[in-house]
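The complex appears here minus one protein chain, its other protein chains still in place.
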Amino acid sequence: MVGHAFMGAVHSHAWRNVHRFFEVPLTPRLAVLGGRDGDRAKAAADRYGWETVETDWRALVDRDDVDLVDICTPGDSHCDIAIAALAAGKHVLCEKPLANTLEEAERMAAAAREAAAAGVRSMVAFNYRRVPALAHARKLVAEGVLGEIRHVRAVYLQDWLSDERAPMSWRLRKETAGSGALGDLGAHIVDAAQFVTGDLVTGVSALTNTFVHERPDGGGGTGEVTVDDCALFLGRLSSGAVASFEATRYALGRKNAMRLEINGSRGSLAFDFESMNELSLYEGTDRGTEAGFRRILVTEPEHPYVAAWWPPGHLLGYEHTFTHEVADLLTAIGDGTDPAPSFDDGLRVQRVLHAVETSAGDGGSWHAVAGTTDERR
Amino acid sequence: MVGHAFMGAVHSHAWRNVHRFFEVPLTPRLAVLGGRDGDRAKAAADRYGWETVETDWRALVDRDDVDLVDICTPGDSHCDIAIAALAAGKHVLCEKPLANTLEEAERMAAAAREAAAAGVRSMVAFNYRRVPALAHARKLVAEGVLGEIRHVRAVYLQDWLSDERAPMSWRLRKETAGSGALGDLGAHIVDAAQFVTGDLVTGVSALTNTFVHERPDGGGGTGEVTVDDCALFLGRLSSGAVASFEATRYALGRKNAMRLEINGSRGSLAFDFESMNELSLYEGTDRGTEAGFRRILVTEPEHPYVAAWWPPGHLLGYEHTFTHEVADLLTAIGDGTDPAPSFDDGLRVQRVLHAVETSAGDGGSWHAVAGTTDERR
Amino acid sequence: MVGHAFMGAVHSHAWRNVHRFFEVPLTPRLAVLGGRDGDRAKAAADRYGWETVETDWRALVDRDDVDLVDICTPGDSHCDIAIAALAAGKHVLCEKPLANTLEEAERMAAAAREAAAAGVRSMVAFNYRRVPALAHARKLVAEGVLGEIRHVRAVYLQDWLSDERAPMSWRLRKETAGSGALGDLGAHIVDAAQFVTGDLVTGVSALTNTFVHERPDGGGGTGEVTVDDCALFLGRLSSGAVASFEATRYALGRKNAMRLEINGSRGSLAFDFESMNELSLYEGTDRGTEAGFRRILVTEPEHPYVAAWWPPGHLLGYEHTFTHEVADLLTAIGDGTDPAPSFDDGLRVQRVLHAVETSAGDGGSWHAVAGTTDERR
Partner (left out) sequence: MVGHAFMGAVHSHAWRNVHRFFEVPLTPRLAVLGGRDGDRAKAAADRYGWETVETDWRALVDRDDVDLVDICTPGDSHCDIAIAALAAGKHVLCEKPLANTLEEAERMAAAAREAAAAGVRSMVAFNYRRVPALAHARKLVAEGVLGEIRHVRAVYLQDWLSDERAPMSWRLRKETAGSGALGDLGAHIVDAAQFVTGDLVTGVSALTNTFVHERPDGGGGTGEVTVDDCALFLGRLSSGAVASFEATRYALGRKNAMRLEINGSRGSLAFDFESMNELSLYEGTDRGTEAGFRRILVTEPEHPYVAAWWPPGHLLGYEHTFTHEVADLLTAIGDGTDPAPSFDDGLRVQRVLHAVETSAGDGGSWHAVAGTTDERR
């Protein structure tokens, strides 16, 4: 695994525990942790249970005792590490967004396709697909419970930048993060919307904004924020549905409100990550006087992933999504199949993000998403 | 009063009861109800408590025993009736949206300004300003409790057209309704957003859609839907905030979900008309470990309009907003002041709706709203 | 109508407006308002729309132009007024609790039974039966949607006495109010539980408490609180269900939280008056992965009473329950049938309250409710 910050901690937890709960065909060994600062990497390895460390990701990728490379670094290094790992025949799990630019994402997806032909697997870490409520939502849509989809309404609201005195970080610089709320949060809701509906965003009209342009750099001076603070966009899906998206870190009081609402001709559903064990479902087929949004606790053994855990009503948390993710990845590797979301899925999200940035830079005018076809009437 | 359908019923209730709860300087007399079909108008007058009827609105407007004309007809007749009534020196209360076209709205606002100079008052019936929770929200924003406003998020979701077999009506024809969800629902959320923030939408990027193009006409055939089924738009406010709006009648399961969320630098608030007696407030000045959205029951005597009604926790309903509206109108007439929302306020909403339609017809490209100034950095 | 405080205001509203919304066989005329202080009664009569006043309720009861007497006074005068009115051949609507003592309630019920034989109708004003959500809940239980009832959980929480400085009032003196939270709030939840389940409380084990014994009397001194501040009791229903009840005015932050939850073998439902337009329903027959409590907005035209009002999602408020109440009463009078809840229903509640007081005075030991039979296994 390369990187040992927030994502490194939660990925490590998943690798350490997955086989304690899931029947996976392979038992992970936490061989080596990569980090540029050897001392800090060593401390993290001890903390998280990794056997050894490497300070150069190239050395890590080349090691014979490494079968799979898990990339938890900022987006600017994803492309180089992933392509090198795939070339070395290692399976790859890569954090989202897939890359900082569309060009990098295209190259990564091409490398993944090539590697897959040789049995080398790759996956992009859109962990929210592994929230049981969202995995179940996808199943309901696929079964036709919602009928024809008409509306998608997705927001991802956080508030950690509301305070103008919050300091600079790599997430606020275009050269490291690629974009701001758009890539960090918007990528999740675009993937979630496409995953749950099984549909693609075909075009967008967008608006981005930066509210605070200078922030303390931690050394007494200030640094310039060079990414968007929020991104709002309207879109159409290939099936004819319309959609609205909003990603921001300035929604004071909303801590991690990744919300998705879908309205169809026969039913509707709603989700909020701040209540991640719940799914709201409205079925138009219910008797009129008894119809209403149901608060489903997605903690029954028949719900996706839940049988591995606790009895009904005993909640799961954030890190479970990563455990589910690596369980699915190990299963796919064991089965010799390609896991989802693939790098192509990551590329599909990247193309939407690219269209958003283009539209926002162009006064909101409509931009089609590359590689999609509009099937609307 | 002209018109005796849904709006006629609720306005009648307000006129009959306002002086039983509010100390108004004038006690309404329900002199005459206008309706084209004399028999049906007579039945409605008996039902709702009006003394006489007229089948020609011109006759009604000219009567000496009429001091105020309340216009509850579809939008295509607002302009003629309102201008005639103002010219005849009658105060006017006009249902929303002010008119079906921007040109009509401009003429109406000009007539209202002229009449005001002669002491004749006019008001547009954006009744949601009189929801105690929204009136209180405006007060909180005006007092600075939210700090600098950054995000406005407004949706108005209904579902009565979700069923493709729902029949045609005047609300689905452009010539009577002017527009679809945009004018019916979108007008409310634009006015509410401008009212609560005290700010103006300066430009928009929009998308509209019609999901169902033909509907049963009730006579065995079908009629063509010539208005939008939904309208989504992004906008900027003069203060620098960004906003998203959505109006639809296809959000299955949402009956009257007029929702508004505002995020500022110091606080946030959220409202849902389906829980119209509640306001959610987040104050960033609360201790960090005790901060959270408060569910305020807006039923305290110190809340706007509430002292006239019941003890705390005893809810108000939809029609109370109209009683509050006419109480404010009567008070303004008695005081010799201009009530709000004025026809100019209605015109400001109409200009936004016009920019939305223009942008939607133009692939979402940015359209400034006439008469506004962008004060952003 | 006798009495013109809070209840007088809301009853007047119902009498003035009922025929504007409901097809009632009789149109009320607001003939005379009774109040001991003639000037205050006159002011109230003008405010609420009554034609004349009487300062002696006996004179009011005897008037030829009075067909129905509506008793809105404190509980200590209910018995005398009701019995006199019935004896004079007037229909009676009496506020709850029916009386301050069980002995009075027995006499009133006997008088009502006798009067009914002569075609004179009487009703006790448990207005919460007319909340559409609770009327619908009763229908669901009667239809067997919940199966066999096992649990009833009812609380009525207010907070207006939380502050020790809140002043004395007639509601805090045993001689005027009979009891404290028990009769004021507990009576409502006992009636609601019996109404919705169609079952009777057969025995109780109770505990009451007074938190604040002295309060300011408004004249610089203090008065002694001689009633319970809260009443908690456990009970059994004749069908075998178990129940818990709690009534208090010291639940800080709860303004009017009259809550009822019922669990059966096939379904459950929950209600909270602070969200009085909603009913939560769980159906055990739903598919296991999609089962959940539904938030039903009880605003559809097919719901009880709602067709008379507004479209779906347009909420009703507190006073609507009284309009429904008098609509039902007028319909029963017109039809020549006995309305519900009858004085016998009021007596059934009174017997439960009496058993509660007896048990609470006796260390919680079990007390059977008079006139009930325990059908438990």
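We just call them A, B and C in the order they show up, numbering each chain from 1.
We take it that contacts are C-beta pairs under 8 Å (C-beta built on N, C-alpha and C of every residue); 3 or more make two chains touch, one makes a residue touch a chain.
If you're wondering where the values come from, they're calculated on a predicted model, not measured in any experiment.
Visitor: Mind giving the shown chains that are in contact with the missing chain?
Guide: When the full complex is considered, the omitted chain touches A, B, C.
Visitor: I'm checking contacts with the chain that's been left out. Which of A:49, A:216, A:240 or A:363 qualifies?
Guide: A:49
Visitor: Tell me which residue among A:172, A:247 or A:297 touches the hidden chain in the full complex.
Guide: That would be A:297, which touches the missing chain.
Visitor: Using the definition of touch stated at the top, determine which of A:29, A:58, A:213 or A:314 touches the missing chain.
Guide: With A:29, A:58, A:213 or A:314 as choices, the missing chain is touched by A:314.
Visitor: What residue numbers in chain B mark contact with the hidden partner chain?
Guide: 136, 140, 279, 281, 283, 286, 288-297, 300, 302-303
Visitor: Contact with the hidden chain only, please: which chain C residues?
Guide: Where chain C meets the chain not shown: residues 150-151, 153, 155, 157, 159, 162-164, 205-207, 209, 211, 230, 232-234, 236, 240, 242, 244, 246, 248, 250-254, 261, 263-268, 282, 284, 291-293, 359, 363-366.
Visitor: Residue-wise, where is chain A in contact with the chain that is not depicted?
Guide: 6, 10, 12-13, 16-17, 20, 47-49, 158, 160, 254-257, 273-277, 297, 299, 310-320
Just so we're on the same page, only the chains that are shown with their structure count from here on.
Visitor: Mind pulling the residue numbers of chain C that touch at least two other chains?
Guide: 297
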